[in-house]
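Handing you this structure, nothing more for now.
Of the protein chains in this complex, all but one are displayed in their positions.
Take a look at chain A:
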Amino acid sequence: MQTTLTVNGEERRLDHDVRTSLLDALRDHLGLTGTKKGCDHGQCGACTILLNGKRINACLTLAAMHEGDEVTTIEGLGTPEAMSPLQSAFVTCDGYQCGFCTAGQIMSATGMLAELKEGMPSHVSPSLSEGSEMTDPEVAERMSGNLCRCSAYPFIREAIAMASEDK
């Protein structure tokens, strides 16, 4: 079957099996291998992308369901020459060891900071209505959908804190 969607600002037409996940479409059909497959079951966050501006797990959705949708992957966030604030903060802070989870961490943090800006509360927010400070527990809770097998968490948190101050 065929699906047309916008990936990193470019319209892309896919010819694919009905079972193809959005993750496999990005990696295997479009060659955008920055987005990683860890668990393929929504448990690790390595496949996090932005769908119409919101962070989701690309492994738990079908390409067929995204006709006309807008997808942003790590390749669309910045380039080595012109990194996004989060990308450069991860480099500055060494927010990784092996790097496998990093694209997912950065995409997730990008979506997460936008949610924070909109005033979305979290499980650990003292108040539901008053907005949240960027404390360590808030970042840890809001990023709990991204696992890091190397446990680079302290530096990941540092990078996110740095990028959020830049904004």
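The working rule: contacts are C-beta pairs under 8 Å (C-beta built on N, C-alpha and C of every residue); 3 or more make two chains touch, one makes a residue touch a chain; residues count from 1.
As a convention for this text, contacts and distances are computed from a predicted model.
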Among "Electron transfer flavoprotein subunit beta", "Molybdopterin dehydrogenase", "Class III cytochrome C domain-containing protein" or "Spermidine/putrescine transport system permease protein", the UniProt name of the subunit that does not appear here: "Molybdopterin dehydrogenase"
Contact footprint on chain A, counting only the chain that is left out: 1, 18-19, 21, 40-42, 45, 48, 51, 54-57, 60-62, 64-65, 67, 108, 111-112, 115, 118-129, 140-146
